[in-house]
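First comes the structure, then the notes that go with it.
One chain of protein is taken out of this complex; the other chains stay put.
On to chain A.
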Amino acid sequence: MNVLIPFSWLKDYVKTNAGVRDVAKALSEHSFSVEKIVDDDVLEIEVTPNRGDGLSVLGIARELAAVLPAKGFSAEWIKKPFPVKKYSGKDKLKVTISDNSLVPRFSAAVIDKVKVKESPALTKERLSKVGIRAINNVVDVTNYYMIELGQPMHAFDYDKIMGHEMIVRESKKGEEIVTLDGVKRILPEGVIVIEDGDGRLIDLCGIMGGLNSEVDENTTKVLLFVQVYDPVRIRKSSMSLGHRTEAALRFEKGVDFESVIPSLQTAVGMLTELSGGEVSSELIDLTGTVYTKKHIKIDYEKINKIAGTEIKKDFVNATLTSLGFVIKGNDVYVPSWRYDDIDIIEDLAEEVIRIYGYQDLPNELPGGTLPHHTKTNNFALEDKAKDFLKHMGFFECYNYSAVPGNMAGQGALKVKNPLNADLEFLRVSLTPKLLDVLNKNRGYSESVKLFELSSVYLPKKGDLPEQPYMLGIAAKGVDFLVFKGIIEALFEELGVSADFPFEIGEHAGGILSCEISFDELAGVAGSGRVYSPLTGFNSIKEDITIIVGDTTSFSEIISVVSNADVRVNKVSFKDVYENALTLSIEFLDRAKQITSEDTKAIRDGIIKNLDSKYGIKLKV
């Protein structure tokens, strides 16, 4: 979450010789990233979610007090607390809290004789710098201290709280409240709300006040209200209502429970000063949860081990102290504003080392033993296949993992919260999307070849889906046998034997596709190569042309031819014309020079076998 913090406001707390740019650089390198400097004064700071304490002028000032000295600048803490008022008077508030976990701390005070008017110029200017519209002196005080102290506050018109009674409870489903912005909100169950003596909802706690108890120009009695709410409920409610206010964003990150009373006192002090009012009640302070002081055992050696360099004890102690930690013997006490964030020695190490400066640590490559290299994946083979296909003229595609229903295929898993209808199912096949790509690019060229090498997601009962790597290939304007030949050549390149099964799909528009499990392909890759000793004898090459029928497959014929004699060294397809198939046969005798008499005898044998097995005859 980004906050706007003016440097000029920070100077209320810290006196320094650093300029605004020095401050921005110091914060970015040691605390929070400063994203922008507006008008040479306002810092836009990205505060990480663990550091709710950083969402205030006070929080950033605390960081500066630690960071600036480490950067060689001066930093003197100059802020004095507001003088504490006496709290007494006849105004009462009856409070019932249905469950202490809703509101771990509840505090309030009533101020009478308030004159509602415009705020002073400085207040208005500061609020405008941080993007908040000034409304009146009462509301402005609450906003001003939310920014300055990080403590969201609310002001009620005391007289609009019926019976001067508050019941803090969880909402029932369907209850309604009109909030300060005039919007009627229908509540789900479990939102923290306040009900008054007349049974009206008057506050959407931690998110926004109710319109019915708003401070207006006629208000004379104000109930100032500072709380700590259960961060989880605030977050859930604010999200389900779609109403993310500055207050909610702070409450859900956890506010400093120890600063509740000082904040209330400060706000009361300021409000009485600006409005001429006076305190007319006791200080109401109900504590539902007792926080125990948290402490961590200091381990200087561990800090050094994490840093990888020696950081002196004195520096460690001084840094932690400057950040508000208290060191007593071997124990480091965590300040209340870091209560949710600091738990273990690693957390303390981070505090010390970030202030020391990550830049100042040396850069070293890890030594030690190298990991045992166990090959578990097929990356090299994938690269080989991709390179081969690229050089064969293919475009490599990357498609989304999810596809629309019409491309999903049988049994495809459904995405529960798809981004849109095009991404509703996890794909079980790469082909539909590749065909879609061909279709979308139909004007590109007469002939287009595509492939994708990616996972598909196949449901498996009671477990994660199987996620095999598939090779999907699709092409248009490519002859069937050319397409098939590319796949066969790929097998050859990968060392996969030619009988690895695959199927070519034929689609409208002369489009061909093929999808092969790359995991299976890789499983048999490299097994196809056998060394044949070279021989000094020459081979004889001959063509034979036979008449084939449509019921015999090429591989059946090849099998007969190659198995006819050990001297049939190689058989390859040469041509087919109508029903005449020409094969090219290479004969080789590894023991002696083969002669044409020998080849004639083998050839006759081949024809005989082809005839007896499949009725195939030589073309005459």
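Basically, a residue touches a chain if its C-beta (ideal position, glycine included) is under 8 Å from a C-beta of that chain, and two chains touch if they have at least 3 such contacts; residues count from 1.
Here, contacts and distances are computed from a predicted model.
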Omitted chain, identified by the protein name its UniProt record gives, among "Nickel transport system permease protein", "ABC transporter substrate-binding protein", "Putative methylxanthine N7-demethylase NdmC" or "Phenylalanine--tRNA ligase alpha subunit": "Phenylalanine--tRNA ligase alpha subunit"
Options A:S8, A:N317, A:N399 or A:S517, residue touching the unrepresented chain: A:N399
Options A:N317, A:S455, A:T535 or A:N609, residue touching the unrepresented chain: A:S455
Option touching the unshown chain, where A:K71, A:R200 or A:K386 are the choices: A:K386
Full-complex contact with the absent chain, from A:A307, A:I487, A:V524 or A:V576: A:A307
Touch with the omitted chain, as defined above, among A:R133, A:K173 or A:K414: A:K414
Positions on chain A contacted by the hidden chain, ascending: 24-25, 28-36, 48-51, 232, 235, 252-253, 305-309, 344, 346-347, 349-350, 353-354, 358-359, 361-366, 368-374, 376-377, 379, 383, 386-387, 389-402, 413-420, 423, 426, 437, 440-441, 444-445, 448-450, 454-455, 457, 464-465, 467
